[in-house]
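All protein chains but one are shown in place.
To keep things simple, chains are lettered A, B and C as they appear, and every chain counts its residues starting from 1.
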Amino acid sequence: SSGTPEVIVPGASSYNGLNLVPQMGWNTWNAFHCDVDEDLLLTTAQQLVDYGLRDLGYNYISLDDCWSIGRNLSGYLVENPIKFPSGMPSVIARIHDLGFKFGIYSSAGLFTCGRYPGSLGYEKEDAELWASWGVDYLKYDNCFNQGQSGTPKLSFDRYNVMSQALNQTGREIVYAMCNWGNDDPYDWAYTIANSGRMSGDIYDSFNRPDDRCPCTEAPGCAWPGFHCSIMNILNKIPAITSRTMSGYFNDMDGLEVGNGGQDDNEYVSHFSMWAINSSPLMIGTNIGTISPANLAILSNPAIIALNQDPSAGAAIRKWRYMVDPDDYGQGEIQLWTRVLDNGDTVIALLNAGNMTRMMNATMDDIFLDQRTAGAYRAPPELSQTWDVYDLWANRMTDQEAGAIINGTSGAGSNATNPRFNATATSYAEGLRNNATALFGSRTGSIAPSGTFSAEIARHSVGVYRLRSQGNTSTRKRDEL
Amino acid sequence: SSGTPEVIVPGASSYNGLNLVPQMGWNTWNAFHCDVDEDLLLTTAQQLVDYGLRDLGYNYISLDDCWSIGRNLSGYLVENPIKFPSGMPSVIARIHDLGFKFGIYSSAGLFTCGRYPGSLGYEKEDAELWASWGVDYLKYDNCFNQGQSGTPKLSFDRYNVMSQALNQTGREIVYAMCNWGNDDPYDWAYTIANSGRMSGDIYDSFNRPDDRCPCTEAPGCAWPGFHCSIMNILNKIPAITSRTMSGYFNDMDGLEVGNGGQDDNEYVSHFSMWAINSSPLMIGTNIGTISPANLAILSNPAIIALNQDPSAGAAIRKWRYMVDPDDYGQGEIQLWTRVLDNGDTVIALLNAGNMTRMMNATMDDIFLDQRTAGAYRAPPELSQTWDVYDLWANRMTDQEAGAIINGTSGAGSNATNPRFNATATSYAEGLRNNATALFGSRTGSIAPSGTFSAEIARHSVGVYRLRSQGNTSTRKRDEL
Amino acid sequence: SSGTPEVIVPGASSYNGLNLVPQMGWNTWNAFHCDVDEDLLLTTAQQLVDYGLRDLGYNYISLDDCWSIGRNLSGYLVENPIKFPSGMPSVIARIHDLGFKFGIYSSAGLFTCGRYPGSLGYEKEDAELWASWGVDYLKYDNCFNQGQSGTPKLSFDRYNVMSQALNQTGREIVYAMCNWGNDDPYDWAYTIANSGRMSGDIYDSFNRPDDRCPCTEAPGCAWPGFHCSIMNILNKIPAITSRTMSGYFNDMDGLEVGNGGQDDNEYVSHFSMWAINSSPLMIGTNIGTISPANLAILSNPAIIALNQDPSAGAAIRKWRYMVDPDDYGQGEIQLWTRVLDNGDTVIALLNAGNMTRMMNATMDDIFLDQRTAGAYRAPPELSQTWDVYDLWANRMTDQEAGAIINGTSGAGSNATNPRFNATATSYAEGLRNNATALFGSRTGSIAPSGTFSAEIARHSVGVYRLRSQGNTSTRKRDEL
Partner (left out) sequence: SSGTPEVIVPGASSYNGLNLVPQMGWNTWNAFHCDVDEDLLLTTAQQLVDYGLRDLGYNYISLDDCWSIGRNLSGYLVENPIKFPSGMPSVIARIHDLGFKFGIYSSAGLFTCGRYPGSLGYEKEDAELWASWGVDYLKYDNCFNQGQSGTPKLSFDRYNVMSQALNQTGREIVYAMCNWGNDDPYDWAYTIANSGRMSGDIYDSFNRPDDRCPCTEAPGCAWPGFHCSIMNILNKIPAITSRTMSGYFNDMDGLEVGNGGQDDNEYVSHFSMWAINSSPLMIGTNIGTISPANLAILSNPAIIALNQDPSAGAAIRKWRYMVDPDDYGQGEIQLWTRVLDNGDTVIALLNAGNMTRMMNATMDDIFLDQRTAGAYRAPPELSQTWDVYDLWANRMTDQEAGAIINGTSGAGSNATNPRFNATATSYAEGLRNNATALFGSRTGSIAPSGTFSAEIARHSVGVYRLRSQGNTSTRKRDEL
């Protein structure tokens, strides 16, 4: 053909080469809102190290809204000197020294949501400033956007200005769009960003419908709102699941684990479903007051390994049935599955009904996609025997977690009972090496054409990794 | 960081520094439509003074459509010389002399809704003229807009032209957008206007559905229409409640109190729910024929104080249940709450069902937002005892109101039984000073984890201010 | 104020001064589709004269699609020489000579719907050509529009090009937009056109739902489609009724009366509801084969007078109740009312249910708008006694209509039993003069607070004109 033989490589698996698996870290908003300062950041960072969370992969400290006091006469943002008396560069340097990357916040509007100056029209100045400070991550909100929305093109163009500005700094900065799913960013943001919020803001409730979060579907939602429950957000994901891919993730919003609005089963469900769907995992609670149970949830490497799996995909909801409604009129059960990079398949039996129940997953349901993928031969998965590993079986005990919090366990990166250390060994490598911590505990197997059953408590989830005894499963490109 | 240390202040709490609490006043449309002239304005202004309404805060005289007869050859609008023989500047001066501000009307279209000349393309000329006349307020309608709508951007751009024109006059002019919620102005108008209509036009019915007002949700409504009932408009507010803030208010349209289409309970509900949601309170009836009962409704300072509270927020609908449908197929009950500036919480138990019923509000429901706000500690509100003040308990008697109307009470600003005088003492100051008139009457208390119950009549509402006996409640920035 | 005292008059009641009441006439499409030629036009015109239809007001001959064969090298359209061997100017001149105005057809697209050349990009040339031919009317369709739609602005801009081109010809040409309600033209077309289709194409069925006409609401309809039944179109009107006004009418599409798909009651309902809603009344059948019964329907001057009433408004649907569903799952009854120019009120009791039933209209329902119009006094209508005139009482007998068709009655403009002659006396004048033919037959009266009842047959309508015995009703500007 025409032209020279040199070939330009096809589209990389990330628009800027970053964030090939979902970001993990800690963000100020859910627990502290505007009540932020440098002590909070630095204290929390140290706690994350001490509790072993950094080494489990939570390695971003993400400062949210309310950090600035305006622009100086040169047009550059100025941090609040009362909240950040050391100056932001110094704070960031200390965060870096603790082994974290640092995230900043702004809005693609005239103001941030807290009515501090936004970056619309100042993208270049702000990106340059942040790069000069050593910023590694930007959460970019959607408030006061001067009506520049209403078609994908209007939103794309607005968010793309910052994308270009970040690129031009030369610094590697992960770009986390936060436009609440407006104009369906999952359809267009892969080429300009590393993650994109797909719903209104989360609140700390498992399934209570709230008038302020009116939509139940993500695509075409006219009003994302806020006060969206775990189940509300989760139920918006299935339609857009194909748009999660390496380098761009559907952000289901920061975690509420630890904030007191849900019971233990509900937090387990919340954390599991966020992880399995490759949502960013940003802790959103006060680490200083975290309970042992909640630390244990956040510290399950077998669940985190799903999130950090190199497949970088989302799960598929295979079925959903309405069951006995609770006081909010809610009640449902769901089966989710996901094919992982090493050929394993993970299944999640989610019981969002009001009572404990037996739940079943048939091989036909689990491998539905293989059955209907246009195959011209019987899918081999159906004729294999699969070992079943319960990924919550090895959850840290409250006693153990309490000891970590009390500093009496020698936990963290130097624990006598060492946990998974992602700083030393990536999840990808751990998975390749079959690291014990990442595979839960074997609880049985499913024979060809068989059914897996488990009793699942009210508002809880069972998460199981299926490993083929023959391990000969094939993989195929996900359809778009 | 780069740049000089001088700092530009962050976003003010109003785009133009005006209207930090909702506008109050009287508007010609609901009662008089096009039947307006200078006598009506001046007579009504004097009545508002005489009946004490001006001093309760109703201090705008807002002239609506049908005041002009066209443009002169210079392109400037000309008032109708038959309706306004004194000329508009003279009329406005006399309105000012009576202690009022003056509002004018136009449309962001080729014509006004009454097919008089609109301001589209004449924004600069019209703003200049109005400023020269001494106009303080503009209601800016949406008729005949040449199809310049369909995305937030198209509507923002169109309405922004007038916003800029008003600013450039140098005169302080409150800008009240009236685009009926088209293209979701609550999402973008804060930065260019002081209030924005969020629905089609009101009509004087409590809950009758009318084919001309087809939408039941505000966001994404394809056809706002008109003949929207009180309940129709109210039920569109909960999703957009977060967009009410100091300097920009969701305008639920002018009041129908006094116009004869609703009974006393219904007008009490209408007035209370408008007030609690920080809607502008524009009286829309003929003051000259107002009944004592209706004057009493409009004159309740304890309700008005909710509207004028410095918190400048809206209420939250905590729950809504459908009950026995009436002849229109309608029937529901609702709980609304709102945190006020001084730490009090107001609750409204709205019975839009067809019969009297006992209604309950639990502490868990009242303080739901505190429970689920990402708190890392138990919300203190739940462990406090709250005194309950019935804000309708001290409603003026018909006898007293009749005496005011008859001029036999010495009421108004010189009443022997003096009412709240906002001209002399702002509501903010009155609240700080615990002015008796603003707090209704104490009727009981709610113990920690308790429930408040009250019998509420058909189509009525109970409005109660909760004051912590310890008064140690904390406050947080409202989420966006 | 500034400027000179000369005053430019406010918005006229039509953008171009034309069509102050709805157009009436005959159009080729519904009966003949593409099977048109000059003989058909001229023969039909003569028949309209002979049958008295021209003098009843049907004075447009509107040629629809398929008349051209393309453009010549100068870019001008050329009529099909086989269909129009005399040439279009000659045909039009003869149409004029018969006392008619002449209407042409094109599309705001690359092609017409029949894939003949459209006018997009040729607006100036085409308008000039038509003006030179003596064209008085343009039906302007929406096919093959190159995707220039999706917001009101895109549609407005496209249709406005032709509006400007027609104006620039200097000839008076009524502009009838036919974009099927896309992008909600009722909201923006008043300033550029004389009527606008508000739904997909009609078909000759009373109430059968058809998959090709998927919408049941007009505003925001994503796909107008075609094969829309009488009831489908009628039920799309109530929300947009306020947008009908002198000079711009919501076009419900051409009449199907006479085409054989409905029974006599259904055609009576169809014709009545089109008339009362100020839809254009374009006959769409083969006059040469029309039955006496259908001629009688089209010839009822008391119904036509509603359509041609100077009030130029639409009717209001006061209520709609679902009743016993038929084989199509359809069944409903409705009350419509409309205030007329002379203070009369017309009511229509529409029985779209599957069996004959008694229907009631209360004074409260009839005068609902007066009761809730922001009145500060009791509406006088409720305390009056109203005489009731049945507007179908004097329907021409089949015998009489048959004689007209047979040419044995001396009907038409020279009838011995003269019918209403709008060519000689406009409906407005006839109404002023209380012309007998326009008022049906008195059948009773309604006392204050009373109820009117009538037995209405399956799929039929009772249309009654109420005249106040005191005749003192007031009128007010319709709200927008």
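Throughout what follows, a residue touches a chain if its C-beta (ideal position, glycine included) is under 8 Å from a C-beta of that chain, and two chains touch if they have at least 3 such contacts.
All figures in this text were calculated on a predicted structure; none of them were measured in a lab.
Across the whole complex, the hidden chain's contacts among the shown chains comprise A, C. Touch with the chain omitted from the figure is made, among A:H33, A:R54, A:K139 or A:R317, by A:R317. Checked against the hidden chain, the listed residues C:M24, C:L53 or C:L129 yield one contact partner: C:L129. Touch with the chain omitted from the figure is made, among C:G114, C:P292, C:G402 or C:G450, by C:G114. Of the listed positions C:D37, C:D55 or C:E79, the one in contact with the omitted chain in the full complex is C:E79. Mapped onto chain A, the interface with the missing chain covers residues 1-11, 13, 150-157, 183-184, 187-188, 190-191, 217-220, 238-242, 316-317, 320, 371-378, 476-477, 479-480. Seen across the whole complex, the unshown chain contacts chain C at 29-34, 66, 68-79, 87-89, 110-111, 113-117, 129, 132-133, 143-151, 154, 201, 203-205, 211-212, 214, 222-223, 225-227, 256, 258-261, 284-286, 288-290.
Everything that follows uses one rule, which is that only the chains that are shown with their structure count from here on.
Following the contact convention of this document, no chain is adjacent to both chain A and chain B.
Comparing the CA-atom centres of all chains against that of chain C, the greatest distance is found for A. Copies chain B and chain C of the same chain sequence form an interface built mainly from non-equivalent positions, shared numbers / all numbers used being under half. Averaged C-alpha coordinates put the centre of chain B at 41 Å from the centre of chain C.
In whole angstrom, the spacing between the mean C-alpha positions of chain A and chain C is 58. Touching of two or more other chains is recorded for residues 150-151, 154 of chain B.
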